[in-house]
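Before I ask anything, let me first share the structure, which is written out below as structure tokens.
And now, chain A:
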Amino acid sequence: MTENDDAKMIEPPQSGLTRRDLIKGVILGGVAISSSSYLFRASTLAAQTSRGTGDRLLTINVNGQQRRADVMKQETLAWTLRHKLGLTGTKLGCDRAECGSCTVLIDGVPHYSCSVLTHTVRDKKVLTIEGLASPDGALHPVQQGVIDEQGFQCAFCMPGFIMAAVAFLKANPDPTRMELAQGLSGNLCRCQDYDKILTAMMRGAENMRSASRA
Partner candidate 1 sequence: MDFLEWANSPWGQRVPIHIAWFLIWVAAIAGLFFVIVHAIYVRYFAKPRQFEPDAIPVDATKTPAHVPRHSLVARAFHWIMAASMFTLLFTAFLPKVGVQFDWVTYHWIAGAVLTASIVFHIFHASFFLDFWSIWPDKIDLRDARRRILRFLGKPAPPPERFAKYPLENKLYHGAIVVAALSAIVTGVFMMSRVRTIFFPRNPYLFTDLTWGMMYVLHGLAGVGLIALIMVHVYFGIRPEKRPITKSMIFGWMSRDFYLKEHDPARWPIEASAPPAKSRGAKAEGLTNAG
Partner candidate 2 sequence: MAVIRDVMPDFKLVQPNSITGAQKVLEQQGENGWVLAGGMDSFDWLKDRIKKPKVVVDLSGIEELKGVRTTADGIEIGAMTTLTEVVQHPAIREKYKLLADSAELVASPQIRNQGTLGGNVSQDARCWYYRGGWPCYRAGGNICYADTPEGRNREHAILNADRCVAVNPSDSAPALIALDAKFVIRTSKGERVVDAEDYFIGPEIDITRLHILKPGDLLTTIRIPSTWAGAQFYFEKVRDRNVWDFPLLNVASAMVVSSGSIERLRIAVNGAAARPLRLKVVEDAVRGKPPNASTGEMAGKLAVQGAVPLQFNAYKIPLMRNLVKRAIGGVQEATWTS
């Protein structure tokens, strides 16, 4: 068993499951450890103080699903995704719009989700790394490119790079390495595996082109 048990829990079922079901199998002697926290608001404080107001309940479209969450006014999309919806594939590397690990697509456009207020994406479609592969598990061509080339090292930056690449390649399906690098330049890799990342993304572009030809 090489994969993380929790990894399988990533997309929690949308309905019909109790919290107990959700955390089943990840109970560690009573402490429920889960990567998918969407049901648990970390704070019960909201109810006790005046901090909450009635208009915090929000429905947003994430990865093609309408998801409901209790969102603070100052809450960023990255926080909502990670801590309210359990979509922890979107990473926080700097929380200051500098590193790109939190890149998601909003209506198809890459944004630093650490620097988007969740309340501003109500009417928009959000796509995260978890929503890239098709429901049958087939990887997106860009994801496949990474597999093909062993792109990335620690991969903390990977979801952001892949999201940026997916959007860029949609508009520029056949880029040069330089053009692609420009497109990915809003993402930082501290393993500095830029060469291999570019190679993997170029392979992803190739995969996308052959997929669209097919």
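The set was built so that all candidates are chains of the complex that A comes from, given by their letters.
Following the convention adopted for this analysis, a residue touches a chain if its C-beta (ideal position, glycine included) is under 8 Å from a C-beta of that chain, and two chains touch if they have at least 3 such contacts; residues count from 1.
As the structure is a computational prediction, the values presented were derived from the model and not from experiment.
Undergrad: Pick from 1 or 2: which one touches chain A in this complex?
TA: Here, the candidate touching chain A is 2.
Undergrad: Quick one: which bits of chain A touch candidate 2 in the complex? Just the residue numbers, please.
TA: 51, 72-74, 76, 95-98, 100, 103, 109-112, 114-117, 119-120, 164, 168, 182-183, 185-186, 188
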